[in-house]
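All protein chains but one are shown in place.
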Amino acid sequence: MRITGTFLDEISHDIPHQNWGREEWKKDFMAMKAIGIDTVIMIRCGHKRWMTFPSETLIARGGFKPPVDLVDMFLDLADELDMKFYFGTYDSGSFWHNGEYDKEIEVNLPVVEEAWNRYGHHKSFAGWYLSLEISRRKAHVVDIYRRLSQSCKELSGNKPVLISPFITGIKQNDSGTLEEHEREWDNILDALNGTIDIMAFQDGHCGFDELAGYLEINSRLARKHGITCWSNCESFDRDMPIRFLPIKWEKMLLKLEAAKQAGVEKVITFEFSHFMSPNSSYHSAGHLYNRYREHFQI
Amino acid sequence: MRITGTFLDEISHDIPHQNWGREEWKKDFMAMKAIGIDTVIMIRCGHKRWMTFPSETLIARGGFKPPVDLVDMFLDLADELDMKFYFGTYDSGSFWHNGEYDKEIEVNLPVVEEAWNRYGHHKSFAGWYLSLEISRRKAHVVDIYRRLSQSCKELSGNKPVLISPFITGIKQNDSGTLEEHEREWDNILDALNGTIDIMAFQDGHCGFDELAGYLEINSRLARKHGITCWSNCESFDRDMPIRFLPIKWEKMLLKLEAAKQAGVEKVITFEFSHFMSPNSSYHSAGHLYNRYREHFQI
Partner (left out) sequence: MRITGTFLDEISHDIPHQNWGREEWKKDFMAMKAIGIDTVIMIRCGHKRWMTFPSETLIARGGFKPPVDLVDMFLDLADELDMKFYFGTYDSGSFWHNGEYDKEIEVNLPVVEEAWNRYGHHKSFAGWYLSLEISRRKAHVVDIYRRLSQSCKELSGNKPVLISPFITGIKQNDSGTLEEHEREWDNILDALNGTIDIMAFQDGHCGFDELAGYLEINSRLARKHGITCWSNCESFDRDMPIRFLPIKWEKMLLKLEAAKQAGVEKVITFEFSHFMSPNSSYHSAGHLYNRYREHFQI
């Protein structure tokens, strides 16, 4: 089971920036393409005062006008290399944490509209990514998902909407059981009522031995609710004191095998450019790339 | 507004060492010079038992005799490349934290005298840097500043003395307001009574949106008290879990623009060799160097 999609971690909130320009990004998109990655997902178009494109809406709210339009650049590169691009929504970093759910939606709606008007013509603009990351414990975000997703779809002629929630596994403080996961996500997907198209659970918060179980539940729930099921195979190592450096190849392989076993339709990763790329500032990412290529004989 | 000075982080107390020899340091001084850096500031000549030169005074107090005389090497390189060198005073790492202010001065006076006697003849020996870092909350250090500064100036025929305090901004536990900053630093500069020549506040402890306000206050206070105002534009990222890796170029640019707006006279950085250099162990530092050069067309 190969990885055919990756997040683009702009705006990052916890991974140090690599300070790449267009040349470095182009080289990295080509390294992605070389191993079969056909999909790039921009993790969020903005976070707090930071933004990936000069959004008038966000600048009017006190955001910092960026020196480069990353969305334009990513779409150009995706057009050129025949890849699909998903646009990540804005994350205020505050409203939804403080229970102000309506405000999180209010600030987002004009941003996604602005983005669609600016960039919707690109052939690679394939869909939307709802950037708020939830687990079963933050189910109140479901309402944001539903309303924001509907707006994105209306704007764009029903382009697909992706979410990437996390499993409340043993590496979370308030971890739950597989049964709780199934019951609660069944409820959440009921509440979402078909407003999202694809779900790609992050695969790093549970034990490696539990992952196949979680992925099988996810696949089953996806089928039941008519949703496409991907897996988000994290390429950073959650088990180390340095938070975060590239994952050990053996761990990634175990997770890819679990995804295959569970029959998920596609595997994406968070994320190629820092943790799996020969161009990464972290050299072990380049070695991971080589191990991956050797294994799949790419 | 370009960066024309950098700290040399020897002795470091929180940034891992790069293990450079003379050849690597020379290459790095040349990389500094290539972007217009004309000033290097050794952050401290010693810390606890560690020292940058074989100081008899510090060795007699139980310090470890170093394998290399870094001060000699830095001054040679600065002489050769026509750069200005500021000598950082000793930091006991204990006395001034424990309220033993007299001891901090007592241990320092013979060290700076020894340094002046050994190295004062270098044409690049341009001034002194008082290595204790304070904010408004540690104003009792002012007395150390005043007495140590006077001794340094007496020794050296009044060579200028630099400090680099930090702003008690929102990234500090006990953050204050801009008004408190102005009032308290007005008092501190009154107490310093002309004994220091240059102040270069660290620019990383406040919000990016607050920085221009702080820098304008600093400029105004400097004019009022007849002090030269620089800014210390930190080149590491304070917002990330790994403490610390190179800053995102966009953040550095915002801070340089705030410095320009506030009319500071010179911008220095902490520090080039780890966080902004093509020779750094951190590759994203080399990319920051490239983004910086592109922006200023150097």
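Worth a mention:
As written, the chain order gives the labels A and B, with residue 1 at the start of each chain.
Quick note on the criterion: a contact is a pair of C-beta atoms (placed from the backbone, for glycine too) under 8 Å apart; a residue touches a chain by one contact, two chains touch by 3 or more.
Owing to the predicted nature of the structure, the values given are computational and were not obtained by experimental measurement.
Although one chain is not displayed, chain A still touches it through residues 208-209, 237, 239-242, 245-250, 253-254, 282-284, 287-288, 290-291, 294-295.
Taking the complete complex into account, residues 13-21, 24, 49-50, 62, 64, 66-68, 242-244, 280-281 of chain B touch the chain not shown.
In the analysis below, only the chains that are shown with their structure count from here on.
If you average the CA atoms of chain A and of chain B, the two centres end up 40 Å from each other.
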